[in-house]
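Removed: one protein chain of the complex. Kept in place: all other protein chains.
By letter and in written order, the chains are A and B; residue numbering begins at 1 in each of them.
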Amino acid sequence: MATKASRSAARVMMAPAVILLLGWMLVPLTMTLWFSFRKYLPLRGGDLGGAGFDNYLRFVSSSAFWPSVITTLLIVGSVLVITVCLGILLAMLLDQPMWGQGVVRILVIAPFFVMPTVSALVWKNIFMDPNNGLFAHLWRFFGADPVSWMSAASMPSIILIVSWQWLPFATLILLTAIQSLDGEQLEAAEMDGAPHLKRFWYIVLPHLSRAITIVILIQTIFLLSIFAEIFVTTGGAFGTKTLTYLIFQRVLESQNVGLGSAGGVYAIILANIVAIFLMRIVGKNLDA
Amino acid sequence: MARSVTPQRKALNTAAAWAIGLLIFFPILWTIITSFKTEAQAISDPPVFLFFDWTLENYGAVMERSNYGRFLWNSIIIAGGSTLLGVIIAVPAAWSMAFVPSNRTKDILLWMLSTKMLPAVGVLYPMYLIFIKFGLLDSRTGLVIVLMLINLPIIVWMLYTYFREIPGEILEAARMDGATLKSEIIYILTPMAIPGIASTMLLNFILAWNEAFWTLNLTAAKAAPLTAFIASYSSPEGLFYAKLSAASTIAIAPILILGWFSQKQLVRGLTFGAVK
Partner (left out) sequence: MSLRNALGAATALSLIAAGGVFAETLTIATVNNGDMIRMQGLTADFTEKTGHEVEWVTLEENVLRQRVTTDITTKGGSFDIMTIGMYETPIWGKNGWLVPLDDLSAEYDAADILPAMAGGLSYEGTLFAAPFYGESSMVMYRTDLMQAAGMEMPKAPTWEFIRDAAAAMTDREKEINGICLRGKAGWGEGGAFITAMSNSFGARWFDMEWNAQFDTEAWANTLNFYKDMMDASGPSGYATNGFNENLSLFNQGKCGMWIDATVAASFVTGKDSTVADHVGFALAPDNGLGKRSNWLWAWALAIPAGTQKEAAAKQFIEWATGTGYIELVAANEGWANVPPGARTSLYENPDYQKVPFAQMTLDSILSADPNNSTVEESPYVGVQFAAIPEFAGIATDVSQEFSAAYAGQQTVEEALAKAQALTNDAMEAAGYK
């Protein structure tokens, strides 16, 4: 269908975006790779010579490495499950006829507009503080001992905060998808006497599969690199150190750029494993 | 897709949806309310909800301490600039992917998305050195470029999905009538794609507005946006809930208001081709 002329025009038009992103990827990546093989300690005067694979070995052999990978996957996985499940339920509810639908929709998407730093600060201090937080007041009102959220329930707390931020996004996309569901098809199923659960399972869910994939893909990209939520709340203590955070500590707190860069390379590898995994699913769904 | 239901059912839906909506919105609401309390009221037990002497003193204190206007202006310029620049670069790319697809199109698209997975902190030092070399430290230009690059994959992808929804027959008909490539894009494609472009820009503006790593680490005084403004309120000495709430409120208010006014657009736009 496409002519030769339009093909070459297409290439020209694609060029700026591709070249820019290639540069954006390659320049820092090359520098990261370079640093990862150097003994680069800014506070000791900078580049102190080659280090071979020392940084790579040291980074994985550190006791913090595997826990950080697990923490990363746990946060990403939990937030995905929570936001997708609640998102589907919420989207189905919001799709129902009701009064004031527009306002409710505004209320539900609002958290998406809040800066991660702000939401972490507000949750940590105003809600989860074990002495003055609103939850502590609530717990005491019911005669319970206030929970020290950030230490005793650090992971659930962070997952809660991040889920709160991303639930609106999932709900929005899923809502758009549900609204496009063919009403007649559903009504026909209703006539046939198909129970709610069956209708949901055989008609609604398959219809949503593409939207769910999109939600998972986009959120994974952002969740793999969450940082502010951890920096503000626990500072990586109490088992909440993600791979991103571990790299941050190596680069900025330990001022060991070589070691941190090696960690960066590992993070890229992890991201690519996740990406390949995702692309498998998404690629299939995107073609449909 | 309005379905007819009994009034009871509708009332039930309404009650459930409002309850959940308010629950989700509550943290923001509570922050806004707290920002009008005194510091002592902000931590009082039992908490006071609406019946207290509303005060503006926290906003006064925050305004006196920081040049809010400049932070706000920087946020607008950086988020707006990077969005605009990103769309200008992405539209041609997305167009060619959608209408002149080759067998590598999907690979390129997925590769673009994968660039977003680089952990930012790993390249902080390289980026910092590059910024020094080009004199971009603490400049809005530098941040516009970086944020544009960060979000470019998302922009390209979103636009691509919109463009693909535009039926190819229309374009072919236009071509038959002898439309050039340029007029094809300007007169046929763009009008049809405007809702998609608008919601792409909206989403990107929000993402750029909330980006807190590069905006914090590559700025000092001149180009610092609202994310840096918030960083000076995160743990002051003594009681600070009310002042923190006030600072938080004015940091998120502009984007919240923008988001609310354009929520229909956003709801319609965030499809990623998911509708069908």
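The rule we apply is simple: contacts are C-beta pairs under 8 Å (C-beta built on N, C-alpha and C of every residue); 3 or more make two chains touch, one makes a residue touch a chain.
Everything numeric in this text was worked out from a predicted model, so none of it was measured.
Considering the complete complex, the chain that is not shown touches A, B. Although one chain is not drawn, the whole complex shows that of A:32, A:119 or A:249 it is A:249 that touches it. For the chain missing from the display, the contacting residue among B:11, B:88, B:132 or B:257 is B:132, taking the whole complex into account. Interface note: of A:16, A:97 or A:146, the residue touching the hidden chain in the full complex is A:146.
On the side of subunit B, touch with the chain left out of the figure occurs at residues 39, 43, 64-66, 124-125, 128-129, 131-132, 137-138, 216-217, 220-222, 224, 228, 231-240. Residues 41-46, 54, 58, 61-64, 129-132, 145-146, 148-152, 231, 234-239, 241, 249-250, 252-256, 259 are the ones on subunit A that touch the missing chain.
Operating definition for what follows: only the chains that are shown with their structure count from here on.
The centroid of the Cα atoms in subunit A and the matching centroid in subunit B are 15 Å apart.
Put simply, subunit B touches subunit A in their complex at residues 1-5, 9-10, 13-14, 16-18, 20-22, 24-25, 27-28, 30-31, 34, 42-43, 45-47, 89-90, 92-93, 95-97, 99-100, 102, 106, 108, 110, 112-127, 129-130, 149, 152-154, 156, 168, 172, 181, 206, 209-210, 212-213, 226-227, 230-231, 233-234, 240-241, 244-245, 248, 251-252, 255-256, 258-260, 263-264, 266-268, 270-276. Residues of subunit A that touch subunit B in their complex: 1-2, 6-7, 9-11, 13-14, 16-18, 20-21, 24-25, 27-29, 31-32, 35, 42, 90, 93-119, 121-123, 125-127, 132, 134, 137, 140-141, 164, 167-169, 172-173, 175-177, 179-181, 183, 187, 210-211, 214, 217-218, 221, 224-225, 227-228, 232, 243-244, 247-248, 251-252, 257, 260-261, 263-265, 267-268, 271-272, 274-275, 279, 282-283, 286-287.
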